[in-house]
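In what follows, a structure is listed as structure tokens, so that the remarks can point back to it.
On to chain A.
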Amino acid sequence: MIAPGLNPQTVVLLSLAMFFIGAYGVVTRRNAILMLVSVELMLNAVNLALVGFSRLHNDMTGQGLVVIVMAVAAAEAALGLAILIAYYRLRRTVDIEEARALEDPA
Partner candidate 1 sequence: MTGADILFLILAGMAIGSSLLVVTVDDPVQAVMSLIVTFFALAGIFVMLDAHFLAAAQIIVYAGAILVLVTFVIMLLDLRAGDIKTPTKNVTGRFLGIAAAVSTFALVASKILSIRMDGFGESTEGLGTVEEIARTIIVDFTLPFEAASVLLLVATIGAVWIARRDDA
Partner candidate 2 sequence: MNLTSSIVMAAEILISLLVVLQLLPLLIWMERKVSSYIQNRRGPAYAHIGPVRAFGVVHTLTDVFKLIGKEDVVPRAANRGFHALAPCISLFLATLTFAVIPFADYIELDGVRYHMQAAELNVGILYLLAFASLGVYGIILAAWSSNNKYSMLGGLRSSAQMISYELAMGFALIAVLIWFGSIRLGDIVQAQGILLFNAIPHWGIFVQPVAFVIFITSAFAETNRNPFDLPEGEAEIVAGFHTEYSSLKFAMFFMAEYAHIIVASALTVTLFFGGYQIPFVNTATLVTYASPILATILKLTAAGATLFGLFLAAMAFRFPDDTGGPNRETLFYAVVAGLAPGLTAAAVLGLLGGDVSLGHSASTIVAAALQFGCFIAKTLFFCFSFIWVRWTLPRFRYDQLMKLGWKYMIGIAIVWILITAGAAYLTEGKTGL
């Protein structure tokens, strides 16, 4: 098995675990804002994997990509929250179970 400590295998495992936990959060949560928060968790898991591999190969490309991913995550969080605020003004709730307007009646 893998040795406990700071090695690429452990970093990848941690990143994978956080990614799956984030995915669980996205699928399970009913509050739309907390879904967004879980998506942020998934993005951070990816950042961790990128930084780990950048360290493994001594290449700064991974860290540059992480900067871009952080910028994109910020933009996406801002826009997602803006849409949620507008939706809240319309429907008075952020519960996604209540968002049934486009549901197939069958």
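Everything that follows uses one rule, which is that a contact is a pair of C-beta atoms (placed from the backbone, for glycine too) under 8 Å apart; a residue touches a chain by one contact, two chains touch by 3 or more; residues count from 1.
Picked so that all candidates are chains of the complex that A comes from, given by their letters.
Being a predicted model, the structure only gives us computed values, none of them experimental.
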Determine, using the touch definition above, which of 1 or 2 touches chain A in the complex. 1
Footprint of candidate 1 on chain A - complex, ascending: 2, 4-14, 16-18, 20-25, 28-31, 33-34, 36-38, 40-41, 44, 47-48, 51-52, 54-56, 58, 60-61, 63-64, 66-68, 70-79, 81-86, 88-89, 93-95
